[in-house]
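In this view, the complex is presented without one of its protein chains, the others remaining in place.
Order of writing sets the chain letters: A and B. Residues in each chain are counted from 1.
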Amino acid sequence: MSATSYGWLVLAFPLAGTLIIAFGWRVLPGRVPGWIATSAIFLAFLSSIGALLDLLDRSEEERQLVDTAWTYASTGNFKVGLEILVDPLSVFMCLVVSGVSFLIHLYSVAYMGGDRGYARYFAYLNFFVFSMLLLVLAGNFVILIIGWAFVGAASYLLISFWYRRQTAVAAGIKAFVINVIGDVGLVIAAFLILDNVGSLDFLPVFQTAHDHFATNDSTIVWACLMLLVGAFAKSAQLPLHTWLPDAMEGPTPVSALIHAATMVTAGVYLIARMHPLFELAPTAADIGAILGCATLLFAGTVALVVTDLKRVIAYSTISQIGYMVMGVSMAAYSAGLFHLMTHAFFKALLFMGAGSVIGAMAGIQDMDRMGGFRRAMPFTFVTFAIGALARAGFPGTSGWFSKDEILAFAFNRGGWYAVLGVLGYVGAFLTAFYSFRMVFRVFYGNAVPEAVELESGHVAHGEPMNPMTGEPEDTDVGFPGPEHHVAERAWPMKAAMGPLALLAIVGGYVAIPGVDNVIANFLEPVFADSPLAQDEPSTGAEWLGLVIGGAISIVGIGLAWTIYLRRPGTTARLVERYPWAHRFLEHKWYFDEAYGALFVRPFATFGSFGRRVIETDFVQGTIVGGATGVVRVSTSFARAIQTGYLRAYALLLLVGVAGLTLYFLINSS
Amino acid sequence: MWFEDVLFFIAAIGALAGALGVVILQNPFYSVLSLVCHLLGLAVLFLLLNAEFIAAAQVVVYAGAVMVLYLFVVAYIGGADEPLRPESGGIALFGPVFAFCVAVELCIAFIASGLKALNTDGPDVGAGFGSPGAIGELLLTNFLIPFEAASFLLLVAAIGAVVLARRRRGLES
Partner (left out) sequence: METTWYLVLSAFIFAIGVSGVISRRNPLVVLLCLELMLNAGNLALVAFSRMHGGEAGQVFALIVMVIAACEVVIGLGIIVAMYRNRLPIDIDEMSELRG
């Protein structure tokens, strides 16, 4: 079978999974929907491997294959079809997406047990994976936009999965609205490209882009800026990032899948895929790099003070994607995508570990109430620590290799990009610090009552309530189920976290500078047309960067150890001394308040004005009332004639006869 | 001759008076009697127009049978006296006005039209004009179909009247 057939299979399995679960949920008992979904994704993963093997069989020039299922529209010389593009980049993304999704599905089989919406969850999750794979395999702008929109819809469905929780529904709406802003940007970019190039298919556009646009032509710059809007909305970068922390209202595996490993990386994939266009518009690429850098610093500072466990990980995601965006904007494509892969591993692992801890805490997510879980949950502790080390870029972990490769590229480009590199190292320091802030606060220190209960073998059980607001809930459909699952007790969760921990450690060894460069070599056919990407830093420069990065991470971990373990109470003193800084960071630099005042409140006012004045008075009163009033008045005369009296009718007859006779008399004389 | 004109005027005034009586008199019984008088006046006019058979039919059928039928019904129903000025004043006011307008228009049409034949007495007709024999011959030759249709109509009307006016068992208390 050729690679494109494997490509269609990759899409078909998750779609089949969704449909089977969606239509058959009444007859599938217990955990069967979960196993169906997991096997669907596993089959998709196998198909991706099939596609990979087929691609490797071919020579390097023949590795970009396009296949069209059918043509939607064909007018003149413009054709749009259901087209997939199977090339190293899309196969790479497919492998990452389907592999990590498979492990997360496995985790969810146990984690979501007992929830009344079990089948619905897996149907949505499979639909999400299908959409993401569609996005990644898209061969033209139309399919890309379709996948993009589906992914946004699936994200909304999964964030507001516990739909009776007000905060979850509000978060889902917020995510969807911001995603739509991105969709608009993407569509406008597609229009601009279609207008100037005349085609929407990727390969023709990329190959002829330099014929249609001069470098830094204003059209291509605007098109790339619109693409950036789309990418930033999906990947939660400044200024469209506000939805991601709120999206933690969804179940933890959803956060792992969508908001760590796959959906938020769609923006990075987009920039990498559109790299010929971005290289024609260096202005836009530079803006992307600067915003990526700003994002990673912003998110890093906020992650220092946030106390909700999942939100710390969310801000860290924003920050890490800032690295990736910065990387691919600076033409460090394979480095950025390599970091995407390793980030998928350790971020999913961290979320899974957080899910296990939250299960032990009976649903509470506040780190202030956690502590000392080290003895009660050894497996979770070890895997969580591995994830944190990878994120911090500890020497030897995959995160170390990937993050510092990006920064080495930055220094290699020179000029003001070196400033971005320095800021990247500052961000790395912050990352190391807050990663271990999490580890030390949750697993070290005095054991809280829930941990003590767990040590004696009994998972804590609290009153069901909303972890953010404390409102009481129940455990029926629309709210989380009554069971709480801990990794030590549920083998699917262990089976999922184990491989990820392993990958978080060894995953970096595919790209050791000077030794092997598997990823860059594999992706080379895609980026062969980019002169900037060929300009790789030397092995020595990369090793220097790695050493600096490793040192910074060790310093950061050490600082966290000092503040949280050696001298507890330091944070309290710092908060006392700099209350305004603490408040600024706690309110996430007041972005939500600013957006609320600038956009939400004017629109809400206009909406209520519309309902009160325009709808009621203008439309109902004037237009509708006016139209019916005119009809009523004009027919009242006709109605007045229908008196029902025979004599009146006879009189009318007589009047008519008199009139007619008069007319004929006058006419004939 | 001159007494034809006198007879015409007497008969015409009688007919008009009868017509006015029908409309103005309150008691329906008196209205019926007034119509009988009008019909007799018309019969005289028909005679003046050499229509002997029609005049006879008018008296025997119309004034004789139909009006007697009317009288029977008026006697059965009674018929209260109506007030002269009815409550629905508008209709009753405009009716005569417009009727008068129509009459005036027709008169204008007759008198001012250029038809010369209207100003004559008509051709000299023989003795058999308007006799039953002549009418009968026409009825059975040129006007056979209207004749048959009219008789059929009479049959239908007779049956209809019986159906309309019969007592329905059980429907009346």
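Definition applied: contacts are C-beta pairs under 8 Å (C-beta built on N, C-alpha and C of every residue); 3 or more make two chains touch, one makes a residue touch a chain.
From a predicted model like this one, the values you see are computed outputs, not experimental measurements.
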In the complete complex, the non-displayed chain touches which residues of subunit B? 4-5, 8, 12, 15-16, 19-20, 22-23, 28, 31-32, 35, 38-39, 42, 45-46, 48-51, 53-54, 57-58, 61-62, 65-66, 69-70, 73-74, 76-77, 79-80, 82, 86, 88, 91-92, 94-96, 98-100, 102-103, 106-107, 110-111, 117-123, 125, 129-130, 134-135, 138-139, 142-143, 146-147, 150-151, 153-154, 156-158, 160-161, 163-165, 167, 172
Missing-chain contacts mapped onto subunit A: 639, 642-647, 650-651, 654
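To be clear about the criterion, only the chains that are shown with their structure count from here on.
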Cα centroid separation between subunit A and subunit B, in whole Å? 98
Residue set of subunit A touching subunit B in the complex reads 645, 647-648, 651, 654-655, 657-658, 661-662, 665, 669
Touching subunit A in the complex, subunit B uses residues 88, 91-92, 94-95, 98-99, 101-102, 105-106, 108-109, 112
